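Read the structure below first, then the notes.
A single protein chain has been removed from this complex, and every other one stays in its place.
Labels A and B are assigned to the chains in the order they are written; within every chain, residues are numbered from 1.
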Amino acid sequence: MIEASVASLAQLCGGRVVGDGSRSIDSVGDLRSAGPRTLCFVRDAMYRELAQTTRAGAVLVYEELDTPAVQIVVGDVAIAFARLAQHFHPLARVEQHRVHERAVIDPAARLEPPLDIGPGVVIGKASIGAGSMLMAGTVVGDGCSLGADCMLHANVTLYRGVRLGNRVQVHSGTVIGADGFGYAKQGDRYLKLPQIGGVVIDDDVEIGANCTVDRGAIGDTRIGARTKIDNLCHIAHNCVVGTDNAFAAACMLGGSTVLGDRVTFAGHVITGGHLRIVDDVRIGGNSGITGDVDEPGDYMGWPLMDKRQYLRVLLSLRELTQLQTDVADLKKRLPGGSAGS
Amino acid sequence: MIEASVASLAQLCGGRVVGDGSRSIDSVGDLRSAGPRTLCFVRDAMYRELAQTTRAGAVLVYEELDTPAVQIVVGDVAIAFARLAQHFHPLARVEQHRVHERAVIDPAARLEPPLDIGPGVVIGKASIGAGSMLMAGTVVGDGCSLGADCMLHANVTLYRGVRLGNRVQVHSGTVIGADGFGYAKQGDRYLKLPQIGGVVIDDDVEIGANCTVDRGAIGDTRIGARTKIDNLCHIAHNCVVGTDNAFAAACMLGGSTVLGDRVTFAGHVITGGHLRIVDDVRIGGNSGITGDVDEPGDYMGWPLMDKRQYLRVLLSLRELTQLQTDVADLKKRLPGGSAGS
Partner (left out) sequence: MIEASVASLAQLCGGRVVGDGSRSIDSVGDLRSAGPRTLCFVRDAMYRELAQTTRAGAVLVYEELDTPAVQIVVGDVAIAFARLAQHFHPLARVEQHRVHERAVIDPAARLEPPLDIGPGVVIGKASIGAGSMLMAGTVVGDGCSLGADCMLHANVTLYRGVRLGNRVQVHSGTVIGADGFGYAKQGDRYLKLPQIGGVVIDDDVEIGANCTVDRGAIGDTRIGARTKIDNLCHIAHNCVVGTDNAFAAACMLGGSTVLGDRVTFAGHVITGGHLRIVDDVRIGGNSGITGDVDEPGDYMGWPLMDKRQYLRVLLSLRELTQLQTDVADLKKRLPGGSAGS
């Protein structure tokens, strides 16, 4: 268990203490269930109310408020909380080299210790960087390379030739490097186009559970550094995703889609193939994209529009049947009758 | 093979026999391919027609009809059929304790016999209740607890600290307890919020194949008793799902969504995060939900509406281009010309 004084935590996150800085904290939690050694955060009005009666030992706040807890005043509560939560729950690190006897490792694999290789892991002629953890049942094909400190959770599959940078995290059930969906149509039949490209995933990318990232048809599918991908997302062959993107659950990129940097997709955004989205585009949830997005900004919808415009369209949709009735009525009332259609 | 007379089956499901109750039945099936020892059901007009010429030995019916089969008249054909099908195809039960030699089990795990642990299963410092079956390749992390008579099909992944009640069924490829998608934004970068909550799944829940149920950020993600979830669904961190819910395939719950009891989602319903849906809400297929649903009832659509209203909107959508033409025409014909826009 990690323990720290409120004062030292405040220092860690650049905050100012209000109250007894010597109080000892050993965990982070939420205001409702917190105990006297728990640190919590106060983000908005609902939380401010809870803070008045919380049993928490300390709270992160934007400004001083009415609470029995010791306060740490910070400029960004979310960032400060993330930092302190990481302090109490650091990423698992490999301290000593351990290869489970029930792992199956090709003699030609290059393993850079220390590693933590779990039972049932299968590694082909691949290279695995120091500090990486591969959990039970994960399969790494021939020709793969993992940088340092990667974490592949249980039952991940990497096909041959997938390259991961450093500190890449892949959650369970995710499949990287399966064949892209590429066929030539010959009469009624589909002729398979061998998918001979690879997959390159840069440093600090995190990919959620049960995602699929297909290998390139020719050339590589790429995901840029620090991009974060939620569960059940699909990245098709030859997509090139920039840095610092974030896709919430169930986003699907069609083949050869090219995304700039700092692109964000809320949940369940679908793109067609062969399109290009520039830097700093933010797409609202449940959207479908069929053409290029050439200007940064906020978009949403099916079809894709300016986000505010689409939110108005959604409101108008609720009135659509009424609108139809109104127009029918207008046609009747207009001098000359319903000549329209 | 299980055999039973029609009379005894009628007793099991509370039905009334019409015809020879001594006829022997050994299976359930459908009217087209049934043989003389097969029991079938007759649900509607199409089935009534098939019943006239079926070779089935017995049929479950709402009311007596014209068929060569012995009839069992019941108040609810579907329930009666489910009961009798369960009679002929009971859930697999663990009769004798079996731990496959190729399973890898932490010495600190608590295993309550009898269990059926398949090859390649990996169990950490977890506790597994009597009668549970864990099939090949399934991984159960440290700190997990399973109640009695659970069934984890092949290649399921439970991260650390997942708690299942009794008789929970999880189908292959499903991942429970992966990190929720939680980051604080610091400039352009995403700072990972450690996901330190757990997952609690109550008695008699069934979860389909290739689903994801994320662990809570702080506090637990919860799924209430008897809830049924189809394939490829996603339950995000800190969702609290009530009892007796049913979600068809590809439903996606955003983070911290709170659902009451007896909520049903038809296929492919997407919710935003931090919203609340009361008891007895039924959502039609292909819907998107972005706000609270405060009243029981039937809803559908994107945006979400009363279901009947939305079905009308869908009809109106078919006419939208015509409507636009009509309005353009009206504008031209109105005295004073098209001053509108």
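Side notes on the structure shown:
The criterion applied here is as follows: contacts are C-beta pairs under 8 Å (C-beta built on N, C-alpha and C of every residue); 3 or more make two chains touch, one makes a residue touch a chain.
It should be emphasised that the depicted structure is a prediction, and the values quoted were computed from it without experimental measurement.
Across the entire complex, the residue among A:D44, A:D66, A:E95 or A:D188 in touch with the chain not shown is A:D188.
Check B:R23, B:R48 or B:H171 against the missing chain and you find that the one touching it is B:H171.
The residue touching the chain not shown here, chosen from B:G57, B:G182 or B:G208, is B:G208. Between the chain not shown and the residues A:G15, A:G57, A:G137 or A:G267, the one that touches is A:G137. For chain B, the residues touching the absent chain in the complete assembly are 28-30, 33, 76, 78-79, 81-83, 85-86, 88-89, 100, 102, 118-120, 135-137, 153-155, 171-173, 206, 208-210, 226, 228, 230-232, 244, 246, 248-250, 261-262, 267-268, 285-286, 314-315, 317-318, 320-321, 323-324, 327, 330-331, 334-336, 339-341.
Even with one chain removed from view, chain A keeps its contact list with that chain: residues 102, 104, 120, 122, 137, 139, 141, 155, 157, 159, 173-175, 178-179, 181, 183-186, 188-194, 196, 210-212, 214, 218-219, 232, 234, 236, 250, 252, 254, 270, 272, 288, 290, 301-303, 305, 309, 312-313, 315-317, 319-320, 322-323, 325-327, 329-330, 333-335.
Convention: only the chains that are shown with their structure count from here on.
Here the CA centre of chain A is 26 Å from the CA centre of chain B.
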